[in-house]
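With one protein chain held back, the other chains of the complex are shown just where they sit.
Here is subunit A:
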Amino acid sequence: MYVDIQSLGEFSDLASQGADRAADALGQLAGANVYVDVTDVTLMAAGDLHESFAGREFVGVEIGLQGGISGQTVLAFELDAAESLVERLMPGGGDGEFVRSGVTEAGNIMTSGFIDGWADHLGVGIDMTPPAYVRASGTDILPDGVFDDDRQGVFMFESQVSSMDEDLEFAIYMLPEYAGFTDMLGHDGPVGEAGDAVPVNKLPTFNRMTEQGAASAADNITMMTGTETDVDVSRLRFVPVQDVPAELGTETVAGTVFELHGDPSGYLAILFDEASAEEVAGGMIPTETEPGIGDMEKGALRELGNIMTSGFIDGWANVLGTSIEHTPPQFVHDMGSAVMSPLVTRLGQTQDHAFIIDSTVRTPDGNVRCDIYALPDQRELAAALDRIEPPATDGGLPR
């Protein structure tokens, strides 16, 4: 099954507009200044969702969809954000049932704003079930049906919404029914020129491959610094190019960026938060140095990035049957969004949306965190995926 990239881009844009409407609705209801940080489409095997949601407590609203699109929508607030919302909607509170009713109705209104744009774009009606209040941990917040087959692919439209006024943040997760959605966007064979469509049945294999690349990069950190690390999350997202910098936020990061040449070409960024960068670099430098990130630390981070990049992309090249080279490391130390902007500017000359392959490597105590962002050329990646052997019955590469 192939999904047309242009259609996926249109649906990504619709999700983005829907999230804007949802944020506007929340702003009116709660009297808060609310805006959408970013909207992206994550493509992954259902089983991989567990890592993304692990350890988080949610309050949310679940709504089933039938008609033009089938599936479930979940609007989820982190628990503390839900408490802020309740205080905004019902100052002084109320009994439990009434509070649940308020949160449910707020979720219902926001979700409708999200869905309306899809319905109008498709020229169909989308029936919504009455909203159901849910409070759950981790992936329990998501509809049960998503995990009927852990190897089954999932399209997850995710919008992060924030408030300028206070810690009112929430996410909209929309998970259209996989089969119906791919039927709507999909084709049995390639369409147009090579790279115009993504072979979605190969994405789980690609995700496994990315996880292995990230694991290899994590091993490199452990070997070079003596710090035990592991891959926390690895996922493939589809984002409007202009939104990529916002994905990284305003936190200051330090690390290295690389340009990739080959099939696919693109960019790779290996970024640490400042404290992690200092700790990791410190582990590589045998002598005592001044606090902060000086020349010695920069050199260490360049070398680490160089080795991690090779570990990361070698797996890609092997599975895709291609050769991928990378430029020497360029040290970066700036806000995450500022680091990504120049890369995106170049990528944006040839494409409107970008695939981001995003892996997080952490130490068990969480003191060191490294984010690896790969931004391959969209068409070249799609064409390369097409060349992967179909996934084995076990869902692809070993987990």
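Rule of thumb we're sticking to: a residue touches a chain if its C-beta (ideal position, glycine included) is under 8 Å from a C-beta of that chain, and two chains touch if they have at least 3 such contacts; residues count from 1.
Note that contacts and distances are computed from a predicted model.
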item	value
Undisplayed chain, where the name is taken from the UniProt record, one of "NADH-quinone oxidoreductase subunit H", "Peptide/nickel transport system ATP-binding protein", "Response regulator" or "Sodium:proton antiporter"	"Response regulator"
Residue of A:16, A:52, A:108 or A:201 touching the missing chain in the full complex	A:108
Identified contact with the non-displayed chain, of A:8, A:25 or A:244	A:25
On subunit A, residues whose C-beta touches the chain left out of the figure	25, 28-29, 89-90, 97-98, 101-102, 104-105, 108-109, 111-113, 115-116, 119-120, 123-126, 128-131
